[in-house]
Structures are given as structure tokens and as C-alpha cells.
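One protein chain is absent from this view; the other protein chains keep their places.
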Amino acid sequence: MTHPLLDLAPLTAAHFAAVERRLASLLATENDVVIMQGEALLPLEGCVRGGARPGSTALNVVTGPYGQTFGNWLRDCGATVVDLEVPFHTAVTAAQVERALAARPEIDFVSLVHAEAATGNTNPVAAIGEVVRAHGALFMLDAVASVAAEPLLPDAWGVDLCVIGAQKAMGGPAGVSAVSVSERAWERFAANPRAPRRSYLSLLDWKERWIDTGRRALPHAPAQLEMLALEACAERVEADGLETVMARHASAAAATRAGALALAGGLRPFVTEAADAAPVATTLRTPAGVDAGELVARALAADPALPLIAGGGAWAKEMIRVNHYGTDATPAAVLSSLRALGAALAETGAPVDQDAAERAVRDIWR
Amino acid sequence: MTHPLLDLAPLTAAHFAAVERRLASLLATENDVVIMQGEALLPLEGCVRGGARPGSTALNVVTGPYGQTFGNWLRDCGATVVDLEVPFHTAVTAAQVERALAARPEIDFVSLVHAEAATGNTNPVAAIGEVVRAHGALFMLDAVASVAAEPLLPDAWGVDLCVIGAQKAMGGPAGVSAVSVSERAWERFAANPRAPRRSYLSLLDWKERWIDTGRRALPHAPAQLEMLALEACAERVEADGLETVMARHASAAAATRAGALALAGGLRPFVTEAADAAPVATTLRTPAGVDAGELVARALAADPALPLIAGGGAWAKEMIRVNHYGTDATPAAVLSSLRALGAALAETGAPVDQDAAERAVRDIWR
Amino acid sequence: MTHPLLDLAPLTAAHFAAVERRLASLLATENDVVIMQGEALLPLEGCVRGGARPGSTALNVVTGPYGQTFGNWLRDCGATVVDLEVPFHTAVTAAQVERALAARPEIDFVSLVHAEAATGNTNPVAAIGEVVRAHGALFMLDAVASVAAEPLLPDAWGVDLCVIGAQKAMGGPAGVSAVSVSERAWERFAANPRAPRRSYLSLLDWKERWIDTGRRALPHAPAQLEMLALEACAERVEADGLETVMARHASAAAATRAGALALAGGLRPFVTEAADAAPVATTLRTPAGVDAGELVARALAADPALPLIAGGGAWAKEMIRVNHYGTDATPAAVLSSLRALGAALAETGAPVDQDAAERAVRDIWR
Partner (left out) sequence: MTHPLLDLAPLTAAHFAAVERRLASLLATENDVVIMQGEALLPLEGCVRGGARPGSTALNVVTGPYGQTFGNWLRDCGATVVDLEVPFHTAVTAAQVERALAARPEIDFVSLVHAEAATGNTNPVAAIGEVVRAHGALFMLDAVASVAAEPLLPDAWGVDLCVIGAQKAMGGPAGVSAVSVSERAWERFAANPRAPRRSYLSLLDWKERWIDTGRRALPHAPAQLEMLALEACAERVEADGLETVMARHASAAAATRAGALALAGGLRPFVTEAADAAPVATTLRTPAGVDAGELVARALAADPALPLIAGGGAWAKEMIRVNHYGTDATPAAVLSSLRALGAALAETGAPVDQDAAERAVRDIWR
């Protein structure tokens, strides 16, 4: 019995390499791009374990939960970790990073999440990259939630390790992901005796077995269907135009913020400054006395597919997150989310102005 | 370059026959099932052109636009056509059909649309089948909009030609479609010198070249991907349970009707009696002075993907149709449609009670 | 349960139109291209029934079974049919067509198959087009087996109706197909009261409902998956280069011919002149006393997937057809076919030189 997902001719090395080149072009990078065969956590973990070691000192910028994960990995590698935590409702500033670096000249690794979908903020990577480069540390950026949603220029910004996934603004698969690796990063990995080697976590394996041998044979069988989906979504972003795709996400973020304020039910943007708000997700604070989990549950009762989630961890009771990426980066999706939140708020007795929210959304999109 | 939709091993005759059997089981029919390689209009046209000829008298029940199409085909075949037109806001009754048959004993062909998505009504096929069988005419039923949405039992109801497509309640492809053919229908076709033969329209070709030769070789290359999708959606209906799928559609229809009334903006169900309302689409009349096309355009401005359409032809100015089939047969989709209509009505100055509509929808679903 | 072939967002009119443009570009045509939602038999039948009528006189060139099918359709339309039959082992010449036209000045329709896969020949369309144009008749060409396998330039050659499918050299789906329609052809259809209208066979429906209304809404739901596959295979042909794809098919034909001769088991090319041989399939005559059906059955015993078929109809006992299109237009596939034939011949006691056949194939490909 024939099936569209089975018995495909194997993905050739040339085809795999062509997808790599497409991603390199999307990132405007001259560095090597490695497409690892797992979710973005895989290259992120590979970068941390390759770049950090006992004796390393890492500045780990924490603007959300992924930053916390990176800190755990760094400590697990034996590195001394300086956590630069900023309140999750803001972004970190280049000046803060600069001060942290100046205080600890031995810092040789900096990890940063570009945009944190979970907390809804985004960080000024260009400016931060400048101070990191001046300091000389290796700079790792988690750009999963920013790629195709806002400008991302790893080479121009001095990012040594830029990790992306396709599952957010690119509207693609989550099962494979990529990282651009600077020459400096390769050298750091090579010099680290504890960097993963002969391991599913190993970036060096890809360098030695794939890149350095002329991209003739893959080190192991790829996730072919995810690769084909990755190629298709990259093609679609190119066809739509990267600028257009980014503009859609910016509008979705602005409309969600404006609409939530206009709704007047007591929701407030969690991220104080609009300039610090991520283009893929907007986080909102619930009014006093309104439990976020309950509010979201009520909103999802009507439509479980709406891109709404209650905050995680410490924010579980007071934060709501509205995702607006990929096919949800549209006025209609934003409106549906706001209406459902509005209706759920109205049930709590809050005064709600659904029409004002709708007008606010439409004003942004015009 | 490998691609999931290209270079599949050809669909075997055995696989094709297995899909036929699956559809026969869905229809609980012992008759032959022919899967024609085109939209449902193809088997419908093939049935009319095979069953009607100069000298035939056909009773064509018109409860919507498809009935009108069948009348045109019947006349094109040289048949005398008795159009039994009922107002589109009702269903035809078995008694009406019985009277029409009694008035013209020579009627030898009856065509009926089970559910008309365009007008939102559904007809009592079981009772009608009884009187048609008593009369002795060949009975053709267009069940595209009813299959998997409401009970459909062609053999038990005496339907000779039951045409189905997968694109509505089955959530499947539109590019292939099927018809169950009774022995009587095959005989009628065979006796009709003007029945399509050696033609893309021909059902007899399928009988002679496919069925009568033991289903060993297809008469022409099939639309393989559509066949695979048809199989997948039939499997899914089986896995979910046909009863469950039908119940979802019934609830969606009831909720849309109740919600539209509760909205209080002046929308009224087009189909007067709830019992006559189709489970795949609900048609609504706009308030006096409100143009349906403009109202729908306003509602779609926010979300062009909403399953809303203005009525066609004579109803363009005063009918709105809410589709609620397949993935739209859910409380969430119904709510989104009603909310968008409510907001559009509010813009015209009509008083609208969105909350009441929402409660009405939820009450139905509980 | 989510499935890659179900619940796709509907194919937009713009997307459909983009596929049309891609095919127009492949055909280098300025004429309208209509993508009909069925196998290529559908547009072929639509063209014949649109172009012919009682009072028409058609020159039907018969170089294989499809020509015979067209003759039947033409007669069914009430046209006077002049069948120009040439032995299937040759091609028709422009001079033959010219003489036939001169003998019957009233001929107003000419039907021709470019390449006949079943008989393995191909016809000189450019030269024939010139004489048809000089005569003034409408010229319909079945190019299903030639598109992407050999040059095809409908506009330059004066072809009014050029029908293509993707299932041969394009390596694509069979479930949708296309036809380029000249202005003259549209006029002929429009003037024909018996041309199919409001019918699945109707090209005029597509003109009136799709083209003339600005390609804003499709006349009926399309075979979406087949359309996506058609687009994908057209993209692949473009990426590989149309010239390259054609060259692969030319080499496959030459290699099959040379290899069969070198095999020395008594197989002879059915088509006498290499210049008349089709690039998608090579037909071979079996040695005296060797039944073609039995030989093919023996060859397929080892590999039922080999692209070998015994001839149809009158040729069932003495003709073997080797397909070599799409993924079979490679040295390896040609070699596998020849080896299997060689082994089957050897079993009949014929002297066979497999090595010579293999050398012959490789010589061509170098």
C-alpha cells in the first residue's frame, strides 16, 4: 500500500546541503549552518556543552525560562555562571550586559534568548552583540522565537552561535533545527576536551563528518520529512518575502497589545514597554483577583484551538500568553483570541468593551 | 529531488477496490459503489445522462440550486421534466412527492438533493424513498452534503443512485467522489442507447471495464492522491465513529440556529422548521434593509477564513450561509461565525447580544 | 487525528491561476491554459465534443489506439470522419496530411496524437501544423506522452488545442490535466450549439466562469492534492531544466532501441525508423513463435514493478512495450528492463547477449 510519507527516495546529501544554504541565506550569514536532527533544544544544548567547561565563566542573561535552562546546562558543564536576571516584564539592556562583563573580565561565554515567547519580551541583540564582541566572549543566541518575526542578523551582530527553529514565525516543523557557527565557536569547541564528540549532542561531529568532508555523506540518517517541511516553509517565507512575514508579526503584536488595552477589562501588558514586546507572543496580566488559569480555561472552552496559554511557574496565576505566530499572525486570529478573553472576563463580571478592542485591532492593521 | 506527492508507486487495483469497500460500508450498501475520478458533479451528471432519455419523464424535486442543475441536465437529455419546486425555506414532504407521482404515472426517474448546503434545508429521504419505490421510478439522491452529517441508508431507503463526496462532513478531498448503483439502475443505463459510453461521464464504462472484469485493472489512471485522502478521511470517520461525527454536525446546526436567534440582531433562520434544517450549513435571513453581501464582507474583513458566504442568485441580498462541517462542526467555529456576524450587525446599528448568543451555543453543546 | 492529506486550507484561486501560468510557460504558449479536474481523457473528450458537430468534417490521424478513440468521439458528435490511418510502426508525414486535406477541402478539424506510448511512435507535429494551418482547420493535439519528453511548441506549430498530462515524462499526477486553447478554438466552441455546456466535459464553462470572470472563483471544488502535485512536478522540471529532462528521455529511447538490437535475441524495434520512435516508450516485436504476453509475464515474474507491458489489441501476441519515462528515464531502469527481457528470451532458448546489450546502453548514455 503506497503512502505519501513512506518509501520516499532517501534525501540526498546535495538536497540536505541545499536546505542548509537556504537557511544561511535567511540568516544572511557566511558562517557554517548545521541543521541538527531534533528540536531546537538539541542544538542549544550542543552549543552550551561545546562552549562551556570547567574553568569557563559564563554570563547567562535570564529574561525568561529558557535562560534558566541554559544556566542549568552551564553549571552542569562545570562553568562558573553569572546570571544576569532582569525582571521578565522588561528587556535586558546593552548597558546592563556591559556592566556585567566589566565586573567579571574572565567571562568567556554569553548566552541570551532573543525573544522569549513564554514571557513575551525581546532583547536588543544588535547593541548587546556589540558589547559582547568588545569584551571578546563567545556569544550564543536562542533565536527560535525571533527568526522570521523580527530582524535577525547574526553576522552583523557578532553572534557566534545562532540557533533557530521553524515552528514559530516560519510556520514550519519543530523536528529539526539549525545553528550558525562562527569560526571562533568551532575553535572553542575543538579546544574543549569535554565538548560532546561521537554524541547526538555533538556539533563537532557534524563539522568533522559532514562539513570538513565536503558535505558528501550525512553522519546519520536524517529526519527526512521534517527536512522537506523545513525546506517548504523556507521557500514560503522567501516567496512571501521575509520583510512581509516580519511585518505581519509586528502588526499582530501591536494589535494584540492595543486590543487588550482597549478591551478595558483590566488586562494589562505584562511587558511594560512596547519596544520590548516580542512579535510572536503577547503576555498579559490579569486583573487583581482573576486567576489566569481559570480565565484561559474559560476562554478555551469555546475554542480549544485558540492560541492562548496561562503563564508557567511563578506566573501561573496572573499571566496570560497570546501566541500570534505563523498562521496566527493575522487580524482574525488576534481578534478571536481577544474576543474569547473578553467574553471570559465578562463572565467574571468585569466591564468589557469588545467593540473597542476590535476597532483597536483594525486600526493597527490598516 | 524527492517530494511526498510525487513518484508514489501507482495505486493498485486492489487498493482502489479496498477504498470502494470502505465507502460501501459507510453507506451500508450492498450495491456496487463506483468511485469516479472527479468532483461529485461528475457522477451526478453521469447518473442523469445515464438514467434519462427522450421518452423519460422525470420528477425533479427542487429545493435548492442543485435541483435546478439536475433539471437542466434532464431536459438536455430529452426527458420530460416535472419540476416539483418547494420554497427553499422548507423541505419537500413525502406527500408532495406522492401527489406528483400520482399525477404523472409515467414518471420513471426521480432526482432529489438530500441536504442543500446552499439553502440550508434537508429532505426526509426515507419517507420519500418509500413512495418512489411504490411508484417504481428510479431514484437518484445527491447526498454530498448529508453523508456523515446525518443518517444515510440508500439500500434501506430504496435509493438507486446515491452520490457522495468527501469534502463536507467527511473532512476529505473534493477531487474524487462516489455513487452506489442498484441493479435496477445498471439495467436502466444499459437499456439507454444515449447513456454515456466511452466517455469520462460514463458509469457503464466503469461497470464494463472495472466491475465486470473482476476489478483487475482501472479504466484509466486514477487521481491517486485524492484516493489516498479519501481513504484517510473514511478511516478517520470510522475511528471517530460515524454516530459521533453525525452528532457533532447536528449540534453545530442546532447551536448556530439557537445562537443566531439569541443574538437578537434581527437574523432569522431561513429554513422555518428546525427539523428541515441541514446539519452542514445554516442559512439566515438578514434584517430588513441589511444587505447580506455587505454584512458578510464586513464579517470576513476580520477573518477571511470564516465559513460565511452570502446567498447566491435571488438570495444574494438577504441570505447568509454559515457552514459548519468537517473541522468547522465545533462550538468554537460556530461561535466565531456568530461573533463575526454579531459584530458586523452591531456596526449597522442593530442591537446585538453577543453574550446571549454565546450562552445559547454553549447550552446546545452541553 | 491530523493527517497530511486532510484539512488543508482550500487551494485559493490565485494559487490555481499560478499553476496555470507555470504550465503556460512550460508550453511557451500565449493562449489560455485550462487545467481540467480529471485525467487527460477529460480535456481530450471536451475538445472533441466542443470542436465537432453534425456538419463538421474531421481528419483524424490514427497512429495508435488514442487516435481510434478520437474517431469514435468525433462520429458520436455527428461529424463526418476521415480517418488517416498509417501503419503503427511508422509516423504520419506532413505530406500525407496535406494530401488528405487537399482531397477534402471541407475538413475543419484535425486530431492528432503527438507521441503514442502504446505503439511507440511520434509524429512530426511542426510540419503537420504548417499544412493544417494553411488549410485552416482547427488542430487538436494529444501531447500527454510528449510533453517534457520532446520539443512541444503549440503556438509556434499552430496547435489550437494542446492537451497535456503530468503522469509520463513530468513524473507527476494523472488526476488533473491541461489544455491550451487558441482564440480560434474558443470561437469554434462558442459557435457550436452542441458543445458541452454546464457539464463536467465543458471547456466553455471554464472560460465563462473562470477565465472571463477574472479567475476569481473556481467553477467547482478542485482536486487540490493533484493540483499541488502538478505544481511540484512542474517546479521540478523547471529546476532540472526542461532541456535536460527531454535529453534524458531521448537517451532512454535511443538506449532501449540500441540495447534491444544488441541483445540479439530476436527482438526488433516495432517502429522502423528511429526518428519516428517516441521518447517515452519503445515498442519491440518478439521473434517468430514467441508470445509477447508470455515473454512479458516471464520477465515480470522476477520484478513486477518493471515498466514492461505486452501490446494491446491486435498486437497482444507480438508486441512488447518498454516504458522509460519519469523516474524510468535512466540507464539503470532501461538496463533492468532489457536484462529481464533478455533472461526471459534466454528461457525460450533464444541466443542472448546480455553483455552486448549492456554495452550498447552505456554507449548511448556516454
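First chain written, first letter: the chains are A, B and C, and each begins at residue 1.
Just so we're on the same page, contacts are C-beta pairs under 8 Å (C-beta built on N, C-alpha and C of every residue); 3 or more make two chains touch, one makes a residue touch a chain.
What you see is a predicted model; the values in this text were computed from it and never measured.
K.L.:
Of A:154, A:171 or A:311, which sits in contact with the chain we cannot see?
P.N.:
A:171
K.L.:
Would you indicate which residue among A:198, A:216, A:268 or A:317 is in contact with the undisplayed chain?
P.N.:
A:198
K.L.:
For the chain not shown, which residue from C:104, C:184 or C:362 touches it across the whole complex?
P.N.:
C:362
K.L.:
Could I get the residues of chain B that touch the absent chain, sorted low to high?
P.N.:
Output for chain B: 4-5.
K.L.:
Can you list, in ascending order, the chain A residues touching the missing chain?
P.N.:
1, 3-7, 9, 37-39, 41-42, 45, 69, 72-73, 76, 167, 171-176, 198-201, 220-226, 228-229, 232-233, 236, 239, 305, 326-327
K.L.:
Residues on chain C that touch the omitted chain in the whole complex?
P.N.:
Looking at chain C, the ones touching the missing chain are residues 1-5, 7-12, 15, 224-225, 228, 301-306, 330-333, 335-336, 339, 343, 346, 354-355, 358, 361-362.
Everything that follows uses one rule, which is that only the chains that are shown with their structure count from here on.
K.L.:
Which chain's mean C-alpha position is the greatest distance from chain C's?
P.N.:
Using the mean of the C-alpha atoms as each chain's centre, the farthest one from chain C is A.
K.L.:
Between what two chains do the most C-beta pairs come into contact?
P.N.:
B-C
K.L.:
Using mean C-alpha positions as chain centres, tell me how far chain A is from chain B in Å, no decimals.
P.N.:
A distance of 45 Å separates the two centres.
K.L.:
With chain centres taken as the means of their Cα atoms, state the distance from chain A to chain C in Å.
P.N.:
Here the centre of chain C sits 51 Å away from the centre of chain A.
K.L.:
So how far apart, in whole Å, are chain B and chain C when each is placed at the average of its C-alpha atoms?
P.N.:
The mean C-alpha positions of chain B and chain C differ by 36 Å.
K.L.:
Two or more other chains in contact with one residue: find those residues in chain B.
P.N.:
Those would be 1, 3-5, 7, 9, 224-225, 228, 305.
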